[in-house]
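Of the protein chains in this complex, all but one are displayed in their positions.
Naming follows writing order (A, B and C), and every chain is counted from residue 1.
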Amino acid sequence: MVTYGEYLKLQQILNAQAPSSAVGGKAAHDEMLFIIVHQAYELWFKEVLHELDSIIEMFAGNFVDETSIGTAVARLQRIIQIQKLLIEQIKVIETLTPLDFLDFRGYLPGASGFQSVQFRMIENRLGLRREERLLYANRPYDADYNAEEVAQVKRTESEPTLFSVVERWLERTPFLQGHGFEFLTAYRQAFQRMVQNDRRTIQESTIISEDERNLRLQMIAQTEQLFSKVLNEKSYGEKREKGEVRLSYNAFLAALFINLYRDQPILHLPFRLLTLLTELDEYLSLWRYRHSLMVLRMLGSKMGTGGSSGHDYLKKTVDKHSIFGDLFGISTLIIPRSELPPLGHELVRELGFFYSHV
Amino acid sequence: MVTYGEYLKLQQILNAQAPSSAVGGKAAHDEMLFIIVHQAYELWFKEVLHELDSIIEMFAGNFVDETSIGTAVARLQRIIQIQKLLIEQIKVIETLTPLDFLDFRGYLPGASGFQSVQFRMIENRLGLRREERLLYANRPYDADYNAEEVAQVKRTESEPTLFSVVERWLERTPFLQGHGFEFLTAYRQAFQRMVQNDRRTIQESTIISEDERNLRLQMIAQTEQLFSKVLNEKSYGEKREKGEVRLSYNAFLAALFINLYRDQPILHLPFRLLTLLTELDEYLSLWRYRHSLMVLRMLGSKMGTGGSSGHDYLKKTVDKHSIFGDLFGISTLIIPRSELPPLGHELVRELGFFYSHV
Amino acid sequence: MVTYGEYLKLQQILNAQAPSSAVGGKAAHDEMLFIIVHQAYELWFKEVLHELDSIIEMFAGNFVDETSIGTAVARLQRIIQIQKLLIEQIKVIETLTPLDFLDFRGYLPGASGFQSVQFRMIENRLGLRREERLLYANRPYDADYNAEEVAQVKRTESEPTLFSVVERWLERTPFLQGHGFEFLTAYRQAFQRMVQNDRRTIQESTIISEDERNLRLQMIAQTEQLFSKVLNEKSYGEKREKGEVRLSYNAFLAALFINLYRDQPILHLPFRLLTLLTELDEYLSLWRYRHSLMVLRMLGSKMGTGGSSGHDYLKKTVDKHSIFGDLFGISTLIIPRSELPPLGHELVRELGFFYSHV
Partner (left out) sequence: MVTYGEYLKLQQILNAQAPSSAVGGKAAHDEMLFIIVHQAYELWFKEVLHELDSIIEMFAGNFVDETSIGTAVARLQRIIQIQKLLIEQIKVIETLTPLDFLDFRGYLPGASGFQSVQFRMIENRLGLRREERLLYANRPYDADYNAEEVAQVKRTESEPTLFSVVERWLERTPFLQGHGFEFLTAYRQAFQRMVQNDRRTIQESTIISEDERNLRLQMIAQTEQLFSKVLNEKSYGEKREKGEVRLSYNAFLAALFINLYRDQPILHLPFRLLTLLTELDEYLSLWRYRHSLMVLRMLGSKMGTGGSSGHDYLKKTVDKHSIFGDLFGISTLIIPRSELPPLGHELVRELGFFYSHV
């Protein structure tokens, strides 16, 4: 009979804490916390990789069925729940004061919290590219890894990423035209109508001040400019070349379409998927940000373990290492439901359930 | 050079996940989560034991200096922060649906979540006594442990507990009498004055209804009765024999004194210590309660893994396994600051800092 | 031009704090917190009612379209997010210590936290019935309300509730039979097969102890008995008459069907809806439980404001006032995916998207 402890291999797990300060003679009480909190992080990183791998695999083919999208949504929610936990875990580390940290910091080897191989693999699998990474001290992120570790991160650099499979899946969205509906044209017209109405209302208003009127007209002009730039394959392409956007034009349009017509049954799960990707990105940013604050509090502006500059470096990665930032941008292009171009009977039928038409 | 991964023994930690469903052929995706979440719990249990051991050791002697109380307070706060994390972790388990759980539940051996040796050790070290434990199926809690595990829990049963060392420390509180002040007498008188005032106010009030008046007078009578029963060594002793209270009479009085005069500098840390003990108990209850809800959601009213009845058993332990419940009771006996008997110049001087009197 | 402050009517909101201790002469500092925390609760209760009303209205008709289910799901998630906030808010109240509370408790009128009219309305709209309410001091819950308040709660007692509209919606689920599929029969057979397999496996196992074997066989027998009792209209009806279950038999079967076949596209949103109803119930229980702990900590075992016995009363409502408890019970009846009776080609087609079959 296998027991609970054997099943969980607790002997192995609970004998893996070897405080280095103990070697030096007197163990610093708080080093145990330091070790355990990092081991807990690594366990969770393994779980996140397990989920990411499975989602990418499901989306890697040429066809993704409805059940898979449902499963992917559930697993993304799990990843996000784990991200929230990882952020909460920072509060536990913060019970370690700078003064108590100094009791064993000298015993820590070149080890740095930035060196987690698994965390780099998570970033790679999400879609962070080597060339986008902020360098520390002008050295590649795997400079201090051993051969096996380098092989591991390199592998995740060359495989499909969550970003790439989602992008391809978006590009295949079939509903953007057909049945007499051409999404982009209809959407551009709707947008023009909306803008013209807004402009007239503001110009005719008798209750707002002249300042306010000008400010608002100026806002409208800005929005108009933004629209025309983004909804044009050529200028979008230019923005993409400059690295301002990352999604392909067609994937971007599909994401916009899904956001606008998310009330259609068949778009419901795709919309949730996109929403969860922005949440995942948001919590990743939040984790980096909290981490940077924690390091500031612990180390001040001293250089971190492993030679990294700590707070400043982490702070800069908050925005720089975002993966799904383009999906945030879509809010800028949303127009009110009342202005949405109607989809036409045939298309609505296709987007609905079979049962409803029996 | 030791690397980050070597220092944390990550090879050992990250190779300890062996899904049993994989043995049967097709690994159930979600078993990884099940394993990792339980391993994370066990890591944290080890850390909690590490903290508890150190606090008990500090309080085990005949004299506890101020710095130790400060350290104990900081470590209790850490334990509580970990408890909050453990409760958050339940939200991660809850991403496992009952249907997905069934995909591998059949492969789990006699293992049950109730069998964690470390969790039993935590309970023992806090002060839960074998005879107070709710039995499952009339069997002792260590019935299924192997010899080594039995030895471990037995050891924690015979050692000093957090409850016992705190109780002895409270009993030694030196300020309850002296310098012409006799706490219990002064407090009883203050209480009587307060009750008489309250009663008169209610009887003379012209704005409350007759019903309300009677209700309030009845409440006062109840409170009076409670006071007289608790603040009497003999009747307190009887309550204690029946198991209604657990702290010794003198420890209880000291806790009351500390609660009432916590504004005095020397009582500041002791007051925080007592407050944290009630918080620890509160979060332990909350954890048991959340755990019971989670089991209900996952298993319904089916029997749990390892033969335990799950939800019902857990639900009953919520109150039954409380350790520091007596400290909650103290709120019942608090009287307003304005009614507190004054301490006298000499005693205030003793309770303050030396510097202020230089 | 309306300003931010005017739009939010801040004059009205921020002039609504009138500490009663101030009237008595010296305002107790902490009474402000007490007032504001309760006002914040009431604001959120209003929002919850706003959401509940809209959900019930959407489900009150004879047909609920897909978009409405999506909207209901989103609004339930919002309610749950608010519930989480209300639970967090308890941590703010807990910064008020019993001793500081006593500084103004005497000034509070017959007012009790239990008297919130809006909270009673929320309970009523969810589906709590007057006869199921735990009485305090043998008096109806609206005994101390004024005429207008009584009218408000009475109205919510007679209107459709979330429970009743969801029950009727479930009863109308069309897929339980047809196309050569009869859910209940197929499910009963699948269950029997599963049980027989389990029994054989256990009997033939050579690695488990005799004790373990007996325990497991006994568990199977219990589960079998439970199934036969619940999946029988007559005995289910008897359980319902005794108040052990509340949902109608047909609604219960539909909920079971949705839980088992939730991977089918058309059942995806209904499954989320049911899941959110159990979450809502879980957080409601959690709120009651946290509330009861907080009252214990604040008041000990003294009677509460307004004559209620506080902790004990609240503690009892945790389970007693559950609304959607039946949905938890469904976990007991779930069988593994691998054992699920297949739905048949025609039915799968009906449960899918139109587009997939074009």
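Rule of thumb we're sticking to: contacts are C-beta pairs under 8 Å (C-beta built on N, C-alpha and C of every residue); 3 or more make two chains touch, one makes a residue touch a chain.
Treat the numbers as computed from the prediction; the structure is a model and nothing was measured.
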Listed residues A:L102, A:L135 or A:A151, member touching the removed chain: A:L102
Which residue of B:E88, B:E157, B:D198 or B:E212 touches the chain not shown here: B:E212
Contacting the left-out chain in the complete assembly, out of C:K26, C:K91 or C:K320: C:K91
Among B:G70, B:P140 or B:G237, the residue in touch with the chain that has been omitted: B:G70
Hidden-chain contact residue, picked from the options A:R199, A:R262 or A:K316: A:R262
In chain A, positions touching the absent partner: 98-99, 102-103, 106, 110, 198, 208, 212, 215-216, 219, 222-223, 226, 259-260, 262, 278, 282, 285-286, 289-290, 293, 296-303, 307, 328-338
On chain C, residues whose C-beta touches the chain left out of the figure: 1-5, 7-10, 12-18, 20, 29, 32-33, 35-36, 38-40, 42-44, 46-47, 50, 54, 74, 77-78, 81-82, 84-85, 88-89, 91-92, 95, 97, 108-113, 115-118, 144, 146, 149, 306
In chain B, positions touching the absent partner: 1, 66-67, 70, 174-175, 207-209, 212, 263, 265-266, 268-269, 349-358
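In this text, only the chains that are shown with their structure count from here on.
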Chain centroid nearest the full-protein CA centroid: C
Approximate Å spacing (C-alpha centroids) for the pair chain A, chain C: 32
Rounded Å distance, chain B centre to chain C centre (Cα mean): 29
Whole-Å gap separating chain A and chain B, where each centre is the average of the chain's CA atoms: 39
Multi-chain contact residues (two or more partners), chain A: 1
